[in-house]
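First the structure, in the form of structure tokens, and then the observations on it.
In this view, the complex is presented without one of its protein chains, the others remaining in place.
Should a chain be cited, it is by its letter among A and B, assigned in written order, with residues numbered from 1 in that chain.
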Amino acid sequence: MKRSLLVLAVLALAMTLVLSGCQKKVSETIKIGVAGAHSGDLASYGLPSVNAAKLVIEDINAKGGINGRMLELFIEDDQCKPELATNTASKLVSNNVIAVIGHICSGATKSALGIYKDSKIVTISPSATNPPLTQSGEYPNFMRTIAPDDAQAKLAATFIKEKLGLKKLAVLHDKGDYGKGFAELVKESAEAMGIEVALFEGVNPGAPDYSAVVNKIGNAGVDGVVWGGYHPEASKLVQQMKDKGMNLPFISDDGVKDNTFIEVAGKYADGVYATGPTDTSTNPMAIKAVADHKAKFGDEPGAFFLNAYAATVAVVNAIQKAGGTDYDAIVKALRSEYVDTPIGKISFDAKGDVIGFGFSVYQVQNGKYVELK
Amino acid sequence: MTRKLVIKEVLASLVSMLWFSVLLFPFMVMKVNVASGVAQIRFRWAAMPVIAIAAFVLSFLWRRALIWNEHRGDKLSTSSPFALARAFIQKALSKKPVRRTSLLVLLALVAVYPYALGMYHTNIMITALIYVILALGLNIVVGLGGLLNLGYAAFFAFGAYTYGLLWKYAGPAFVSAGINTGWIFWIALPLAGIIAVIFGILLSLPVLRLRGDYLAIITLAFGEIVRMVLQNSSAVTGGATGISLIPRPWLFNLRLPPRQAATYIYYIVLILVIFTIFVVRRIEDSRVGRALEAMREDEIACEAMGIDLVRNKLATFALGAFWAGIAGVVLAAQTTYINPDSFTLWESIMVLMAIVIGGTGSIPGAIGGALILKLLPEYFRPLAQYRMLIYGIAMIIIIIFKPDGLIPRNRKKYTFVEKVAQDGKAEVQA
Partner (left out) sequence: MDYFLKLFLSGTAKGSIYALIALGYTMVYGIVQLINFAHGEVYMIGGFVALIVGGFFFTLGLPVPLVLLLSIIASVIFSSAFGFTIERLAYKPLRSKTRLSALISAIGISIVLQNFVLLAQTEKYLSFPSYLPELPFLLPVREYINSTQLIILATTSVIMVALTLLIKFTRMGKSMRATAQDKHMAQLVGVNINQVISVTFVIGSALAAVGGVLICSYMGQINYYIGFIAGIKAFVAAVLGGIGSIPGAVLGSFILGWTESLGTGYISSDYEDAYAFIILILILIIKPDGILGKNQKQKV
């Protein structure tokens, strides 16, 4: 017992004392946190938001900051795990950030939000789409620059019914929070509109081969496939479907409405439908953001980059309009002011969902997402 | 060091410098980006000298360190300051009053911890202490029983979901009855332990015949199946969306804000840890504990001595599962949100790593290992994106230089020590 306790206490205290000593630095910077998965299996979705925030902050700082105060980023990793997200959140709170861009996954966001709420920190997620995050009303400090799953799902179902005229669907998902949420909501809306859902299944994300489930789709005699999930699996699915000579319409969400999808799926991507935010290819800010990313990091930005860019711009704008770092003023500014971002001129409603975020259906045509009017 | 030796060392380092420069070239110097189906390569020549110099220096240090490590045992004289300090501490601790006061001082330090260091440090310490409970529990299975379990996270999940589901289904009844929801935590705590024990026994029944790696893979399979069931039965468990807004425990009738609740949970988990240490020590010295150790060493001889293997194996799994269940409830209370992603194979591996790095079978080892494994990544945060890389390297270095763990188990003196031949250890190559 003594030896155990000795080890416990000595180790813990030594480590903390050494490292907590070098923390507190009083400075006049405005601190903004960026939280999300920066390592582990979901880092592909978290790291682009770090780059986005860095670009915006550099821009602002190069122009002299906000009212003479420089912006400073605090980048913290949560690996998309709820239990790490509470630690990440309390770390950011102890760093006195006034706003957080993140988190990336809905689950991690949920466990972190309680802490931010208590500390009055505005949180804007570029990618957490779980509907209750805003609709439950539990988190007044939460906003997002992405549409909640239900809005997308309704749009997708309407499109399937009215434009494509499909009668029998296969709905697949990646078993995850985001993908399954979207798939379930599409299924609900589609069935309400009288479309038959003949197949509703989850597939393993990251598996090398989906030919069994593709065979099953073929066997079910459906006339369209809906995918709830991210682009790596989507590109494997469309590839393996087309390899088997199946040319069914493939409808997906904004996890797929990402240029990386077209890059990865290549020629197989043509014809795929996806719901997503306003066409960004003509938005001058989006063009600039992507060009800046190429210049600084040497390659194309990844998933949710523009959403994170928009979130950061919105926060910075709100701080400017609020004239300081007062929580209430910032929230008020976020809700009342419209701001130009790479995803359009946006603001946030009382629940925290984004307004002015045109949402429409896209199709890949000749290697590009084209908005369908 | 003689001149000849220096030349030899430099040469060896040069060889590794060349080796690593070539080996890492495609990754460090060439950077690939694929645009419209064509891979484009950008050369980053600036990385070249960095790799070369780093490889040269590190290879030199690595070889010195390995040699030092090998001879560490035989020249550990009593005169080195480290050994003197250790002897002094040991001597001091052997006196009862000194031991008592140092224990009290430690307890006091641990008790004021959340007030001295704030919410962040309290929260990471809670996470670490949850892992301490997990590691102590798994230590019974792996360390004492010698049964490699890679599905331990399943029992952790049973605990967390016991609390989550209790809240989801009984919570409304509590609210409408006017009882504060903070009590659910205290109901869930023992219940989770019991449920985990039941599942521990049920799941271990089919695997009694298996040993070693086959047991490891089958426990892995069980762990994954449990996670899949949690993930797919959306109607009951909320599926991948999980269960949110789980209440933190209340202080009697007081609902605490997160900051104070963290402190409160810290004390709860601290008491649980002390309780666990106490019980696990008792188990170790009990009849069951000795039987388990005998079983680990030799199942056949053990059976011949009249020890009931089946009962012992069941006891091992059940005891291990119990602590995981308890730890799960605390986890659910701390994060207020659970979903199946918190209970992957990776969590099981982490707990296993904690006990091996600490020293398999050793209680202080399990504690130290869990603290290091959970706190290091937090303290490595200033390293930003290099965090996990350095973390992995740290794990490898620890295990190579302390292969029996940081605080190996003090075996009883009457144990039979088998001499292992030192094959090929004399020569060290780059």
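Keep in mind that, in the parts below, contacts are C-beta pairs under 8 Å (C-beta built on N, C-alpha and C of every residue); 3 or more make two chains touch, one makes a residue touch a chain.
Note that the coordinates shown come from a computational prediction; the quantities given were computed from them, not determined experimentally.
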Full-complex touch with the removed chain, picking from A:67, A:204 or A:365, is A:204
Among listed residues B:217, B:245, B:309 or B:376, the absent chain is touched only by B:217
Full-complex contact with the absent chain, from B:10, B:251 or B:393 | B:393
Please give every residue of chain B in contact with the chain that is not shown.
-> 19-20, 22-24, 26-28, 30-34, 37-41, 62, 66, 69, 142, 148, 206-207, 209-211, 213-214, 216-218, 220-222, 224-225, 228-229, 232, 298-301, 345, 349, 352-353, 356-357, 360, 385-386, 388-389, 391-393, 395-396, 399-400, 403-404, 420-425, 429-430
Residues on chain A facing the left-out chain by the touch rule are 39-41, 43-44, 47, 175, 201-204, 206-209, 211-216, 218-219, 231-232, 235-236, 239, 243-245, 260, 263-266, 268, 299-300, 302
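One rule holds for everything that comes next: only the chains that are shown with their structure count from here on.
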So, what's the distance in Å between the C-alpha centres of chain B and chain A?
-> 31
If you look only at chain B, which of its residues touch chain A in the complex?
-> 31, 33-37, 42, 93, 99, 102-103, 106-107, 109-110, 113, 117-125, 127-128, 132, 231-232, 234, 239-242, 244-245, 257-259, 262, 273-274, 277-278, 281, 331, 334-339, 341-342, 363-364, 367-368, 371-372, 375, 378-379, 381, 384-385, 387-388, 407
In the complex, chain A residues that touch chain B = 1-13, 15-16, 19-20, 38-40, 75-77, 80-87, 90-91, 93-94, 106-107, 110-111, 114-115, 118-119, 130, 132, 138, 175-177, 180-181, 184, 202, 263, 266-267, 298-300, 367
